[in-house]
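Below: one structure in structure tokens.
Only one protein chain is missing from this complex, and each of the others stays in its spot.
The letters A, B and C name the chains in turn, as written, and every chain counts its residues from 1.
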Amino acid sequence: MIIEHPLLGPRDAAEFIYLGDACLIDRPDWQAEDAAEQFHEYGYLRDNPAGAHQELWYHEQGDRSWLVVTRDTLSHEIIKVDMARDVAKARGRGT
Amino acid sequence: MTQAEHIGQAFKFFEDDERGTQRISVFGQDNRVGAGLINRGERLTFSFNGKEMTGFQGDTLASALLANGQLLVGRSFKYHRPRGILTAGSEEPNALVELRSGAAKEPNTRATVTELFDGLEAKSQNHRGSLNFDLMAMTDFASPFLTAGFYYKTFMWPKSFWEKVYEPIIRKAAGLGSLSMEHDPDSYDKGFLHCDLLVIGAGPSGLMAALSAARAGARVILADEDFLLGGRLNSEVLEVGGMAGSTWAAKTVAELASMDNVRMMARTTVYGAYDHGIYGALERCTDHLASSAGKPRQILWRVYSKRAVLAAGSTERPIAFGNNDRPGIMMAGAVRTYLNRFGVVPGKSIAVFTNNDDGWQTAADLHDAGMDVAAVIDSRDTDAPMALPGVRHMRGQAIVNTIGRKGVKAVQTTGGITLPVDAVAVSGGWNPNVHLTCHQRGRPEWREDINAFVPGGVLPVGMAVAGAANGSMTLAASLAEGQAVADAQITDLGFNPVAADVPQASDEAINGAAFWHVAESKNRAWLDQQNDVTVKDVKQSYQEGFRSVEHLKRYTTLGMATDQGKTANIPALAIMSELTGKPIQETGTTIFRPPYTPVPIGAFGGRSRGKDFRPYRLTPSHKWAEENGASFVNVGNWMRAEWYTQPGEKGWRDSVDREALSTRTAVGICDVTTLGKIDIKGKDAGAFLDKVYSNTFSTLKVGRVRYGLMLREDGICYDDGTTARLADNHYVMTTTTANAVLVYRRLEFARQCLWPGLDVHLISTTDGWAQFAVAGPKSRRLLRKVVDKEFDLSNEAFPFMACGEVTVFGGTPARLFRISFSGELAFEIAVPARFGNSMIEGLMKAGKALGVVPYGTEALGVMRIEKGHCTANELTGQTTAHNIGLGKMVSQKKECIGNVLSQREELIREDDVKLVGLRPVDRSKGLLAGSHFITKGEEANMANDQGWMTSVAWSPNLGHSVGLGFVKSGNRRMGEVIRAVSPVHKTEMDVEIVSAHFIDPEGKRLRG
Amino acid sequence: MTYSAFRILKEGLTGNKGWSPAWREPAPKVAYDIVIVGGGGHGLSTAYYLSKKYGIRNVAVVEKGWLGGGNIGRNTTIIRSNYMLPGNEPFYEFSMKLWEGLEQDTNYNSMVSQRSILNLIHSDGQRDAFVRRANAMFLAGADAELADAAQLRRELPFLDFDNARFPIKGGLYQRRGGTARHDAVVWGYARGADQQGVDIIQNCEVTGIDIKDGVCTGVQTTRGAIKAKKVAVCVAGSSSRVMAMAGMRLPIESHVLQAFVSEGLKPVLPGVITFGAGHFYVSQSDKGGLVFGGDIDGYNTYAQRGNLPVVEDVCEGGMAIMPMIGRARLLRSWGGVMDMSMDGSPFIDKTHIDGLYFNGGWCYGGFKATPASGYCYAHLLATDEPHEVATQMRLDRFRRGNIIDEKGQGNQPNLH
Partner (left out) sequence: MWRSCPPISLTQKGSGFVVKFNLVSAPPLAGYHEAFGPVTLRAPGDLAIVNMAVPLGGDTRAMKAVKTGYGVDLPEPGKSVETQKGATRLVRLAPDQAFAIFTHETPDAEEVVAKRVKKAMYLTDQTDVWTGLEINGPGVLAVLERMCPIDLHPDAFAVGDAARTVMEHLGVLIIRTGEDRYLLLSASSSAGSFLHMLETSITNVM
């Protein structure tokens, strides 16, 4: 596969390490009343869709950026690639 | 040789040639006729089954064998039927040989694509006894009992006979060629290519596509599996642009080869279409040479294309009739290839059996060459599509059976006529080579007008298909489509195609009728000639309910041989379609998967074999260690010294005991560079570390080190190590050797994805610093002679867990940490890696009077076990902080990775296993790592399993074996004697549960 | 029809005209006691044991394509019970014992061949871990044997002992391990279940799961609605998609595992060999092909195909330990979609919906589990209690922290 890196252009997916569903960005609040349940869902349950899937790839043999890649799990077509830090910030992650 | 020279050479020998037509016997090459595109100036000698024969440069092994009248070349898989050469290409099911000899022996090599070279050795395969008298041929007589799926129905009794009797017999009979059992003597290489347009296939449409794209300025790669580019143009007598097709091909190839933006790749098979325009291609560099002379035999290319044109042509399919597998029965198109390209005919009197007009062309070419065409047997009851004076036309007839054994002697027709012939040319129509269109999501579609599957469904991204591969079966259509498709492809990329006329060519007659097998045949009619699948097998498969094409394939093994059913599959599924009454489109095909033709495993392996399988990482003191008796051990890709053998030491234990003892009594030095080092900077570095470690680091004082425990998000221990604070905004983290890369990755995830608002920056410095543990009661005294004198190393100024930046040996920068893995007074000192090898010399020199020893990973292991420290044997990724007695280190008062899920009920059970020390009750016995613990008096079974021994060592300091292990509620069972069983060693012993801290449990030494 | 050598003789002499279909092609009935969703190995073995061992015969197996078209038709056919953890090892050993009697039980030669499986050892730490595992195997009633390098050199002289990047220091054998003919396992179970009266319905895709007031009442299919007292989902590879019809999210990701076969060769490999320092395992089929594989591709996918980096990685591993295979050719590659679970271990459990059961999460180890998976699932369906060797394969185990993580990789499916 080829991942179109937002800054570096097309790169072979072999340069990347795959982590999984980009929902892993949405780490629950550790102080929430149902934190245990939220972390269970966060840690273990996945939509695992057949179709568009937002997922995390790490450019380990490259610029060490984490990317959020939107990819179709049936066709492998890559629909969108974003810098994960931008996605994380947009989803309200901070300090 | 440049690409242009290479191609040029391939062609120079035929441009001057004239096409001869009369039979010319050359040194035993009785079947050699005409001229062909071979170089008669270069005679080559080769051997088949030890018999010497000759051929010419430009021959394949198959054409040379045919020239020499060798029609019998192998035996089939199951029935050991005599088989000859069916095709002239990579689709060949029958003519497989063992090529070369010794370690270079290459089984199952298709003679039809093997380029002849001087000294070539080939042997036929899959027979016991000689090729002519194969003892295994008796299986053919048992064939009524060996039909599809027979082995699923028997060989079950008695039960023990399967592995002992039946299976060995079956295995020995099965298989085709044999491996040499020696290491492959050749090397392989890989490479990466990039282009705007990849053109797959250099026949008429491929050449036109490449030419048009190249003229427009696109970066073009043209690849073809053949050594002579031109595809069918080299097999036919058709004209292009007023010249012989092969001449036009050569001229076009020459033009392409002269262009800088074109890469011509002959002998290169594009074997697979992968995601996003990536293609796999195999270039055979030295297979046509007697020796590879130290160069890579083959190169596996990964081609990154923006667009691709598949111009892979088509493959002729047979018609199934009784005994249609005899040597001498060939595809009609192959007969033309042998005649026109190689100047060879398979026999003296040839019958043509066809269901379409193209078969007639074979008769015409043979006729024009002065050969005896016994008859054209056409299944269609129609007029001859061309006039062939003197050739008998048997309309509406078919071959029902053939006579002969090791070669065809006569054919019998449905009309009851027996024709004596010594060869048969069969044409059942042509299948577009759609394979690569299906490697992803494409599913072929049936086209009634040409009775063939054409590309359908979703093609690989960027791929378009042209020519015969697309169902455009005539030459004129192929040329035009090649250009049009390429123009469309490059227009997409922003190039402007150069308007050029497509060269003149004729549309040859291609009418045909669907006709798959001769129903009147009573004898077995072969579909898959290699795996011996007949029409009857298909019928039986249907009868027993195996009706989907996948069941048909799996039940009968149809299409699973080395040719992947390139000639067999379509006729077979057409027959299944007749049986089920479902149309062919609905019956469908099995899925084509890479590779298009088989690829040597060695090529996929590339250079990564032997010592080059993975890179070596060497520690900075590697050279010194080599010079000082070290033996090395792999730790991941690192090579670490495991011990240093001194003169007089008889075994590794002598060395390790000495190193461990000397370190505990004096001082030892160990290269610990392999531990991961991550430089962490930024004003939020402390806050960041609080989140990634289970314990707190923001409160760590500058100049101090702290042990850190890192959890995974699921609450299990991930890694541990020490992290030093060198400045307010600057920490240095150490990780275990194995996890250095993984921890870095996780930290980047935390930094970019979880807490992007923190100002923190990471950079690995693992390789940058040569780091040495200096351990033992005399370690301070040693360092005092190394660290420049302005730095105070006293216990007060530089206590346990202190760190600082110092200089050594008169000004060289260094980092000093007072940390201890051995439990002794100990330091780690780091200098820039370039000084590493010199540094250990300096340390040894400084410590000479103190009795310093270098120690390796074994002594390191002994001492850490004596001290009860964990390594990967304990931190297996299944271990909780509670298991190792560090439950309290997991803060619940701050946000950190893993703390929430670490509190799940099953992970904090009181009766879970706990890390303990173990020693044998009989102190003379040696503990065994991996033993399981069973409470005394209980039976050894899984329900009673109390835990296991993780690490053991002989303690030279205690004089007995010591171990660490996990025992259920072990912290409450101190002093208990428990069984340590190791059934795999057939032993057990009693062991006592003790504290894991065998040495200095109060930690006085390391604080001293 | 009973299969035997006599039958083959008789049919052979009479033109092979008397063979009857291996199974019927029934139309779905309106209702069944149990509808098994998924006509793969596990679904069919469930049906077989339900009908044969538990006497429940009013059962349908519905399959969206052809029988055995899922992972049982695209694996490397290895059987073994060399697991380590108490949650796994007794189960796999139970499966091994079922394999050992399978052919006689089903009257179908599935070619169970106990030719041994060997895991190579390259480091002391690896040996310690293998000894732990070997002893766990013994404690669960399985067999194991440690071999040193000298023994392996005698038995497998073609391995690269002298020039290896990661020297071979020994190995862990399970002599009872080996291979079986994957398709024949499907056909044997299907034929056996059919003979017991189970309806096996191909080309029948489930399009909906009927749930009323928290109770599952049946399924909607492309061939109409089918009522059932119990619906047993058994569709590893597609588990998330099917269970989503019941509104469930699973601790599973779908990944592709590629596998490869070489051209047919005369016998060279005695058993299964696994290269621990690389990603490579290999055996040789009865037909002579080297059947081999390695790591999963590593990204979520439902496509039954992989990409080049893994093909190369696997072959690099092969060349690293047995460079004699360099001149053997890779003939065919394929990919199977795996239910990669969060700890690498499977589920055989009831769901929170009454009447809806789930079997999945087999990662790339489902083939060897086929008999026990079906047996235990049948037990659960028949008794509503987990079988004694499958008590830990529960859906709620992550909530409780009862993880069955053989590899110690944590909640990242692609690492298992």
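Definition applied: a residue touches a chain if its C-beta (ideal position, glycine included) is under 8 Å from a C-beta of that chain, and two chains touch if they have at least 3 such contacts.
The structure displayed is predicted, hence computed values, not measured ones.
Chemist: For the chain omitted from this view, which of the shown chains does it touch?
Modeler: The chain that is not shown is in contact with A, B.
Chemist: Give the residue, chosen from B:Trp360, B:Trp638 or B:Phe749, that touches the chain omitted from the document.
Modeler: B:Trp638
Chemist: Which of B:Arg380, B:Lys406 or B:His730 sits in contact with the chain that's absent?
Modeler: Answer from the full complex: B:His730 touches the omitted chain.
Chemist: For the full complex, which residue in B:Thr812, B:Gln903 or B:Asn944 touches the chain that was left out?
Modeler: In the complete complex, the chain left out is touched by residue B:Thr812.
Chemist: Per the definition of touch given earlier, which of A:Leu8, A:Ala52 or A:Ile79 contacts the omitted chain?
Modeler: Final answer for the missing-chain contact: A:Leu8.
Chemist: Check the options B:Ser143, B:Asn523, B:Thr765 or B:Ser969 and report the residue that touches the missing chain.
Modeler: From the options B:Ser143, B:Asn523, B:Thr765 or B:Ser969, the contact with the absent chain belongs to B:Thr765.
Chemist: Counting contacts across the full complex, list the positions on chain B that touch the omitted chain.
Modeler: Output for chain B: 187, 189-194, 219, 295-296, 299, 302, 304, 607-608, 612, 614-619, 637-638, 673, 679, 681-684, 702-703, 726-727, 729-730, 757-761, 763-769, 781, 784-794, 796-798, 802, 804-813, 831-835, 837-839, 841-842, 845-846.
Chemist: Which positions on chain A touch the chain that was left off?
Modeler: 7-9, 11-12, 14-15, 61-65, 83
We adopt the following convention: only the chains that are shown with their structure count from here on.
Chemist: What whole-number Å value describes the gap between the mean CA coordinates of chain A and chain B?
Modeler: Averaging C-alpha atoms per chain gives centres 29 Å apart.
Chemist: Can you check how far apart chain B and chain C are, centre to centre, with Cα atoms defining each centre and the answer in Å?
Modeler: Chain B and chain C have C-alpha centres separated by 23 Å.
Chemist: Which chain C residues sit where two or more other chains touch them?
Modeler: 303, 307, 399, 411, in rising order.
Chemist: Which positions in chain B touch two or more other chains at once?
Modeler: 274-275, 278, 302, 440-441, 713-714, 901, 904
Chemist: If we count contacts the way the header does, which residues on chain B are in touch with chain A in the complex?
Modeler: For chain B paired with chain A, touching residues are 274-278, 302, 304, 440-441, 458, 461, 684, 687, 713-714, 741, 745, 748-749, 752-758, 895, 899-901, 903-904.
Chemist: Within the complex, which stretch of chain A touches chain B?
Modeler: These residues of chain A touch chain B: 1-2, 10, 12, 17, 19, 24-25, 27-28, 30-31, 35-36, 39-40, 42-43, 56, 58, 60, 64-66, 75-78, 84-85, 87-89, 93-95.
Chemist: Please give the residue numbers of chain A that touch chain C in the complex, ascending.
Modeler: Those residues of chain A that touch chain C are 1, 12-14, 18-21, 37, 40-41, 43-50, 53, 55, 71, 73-76.
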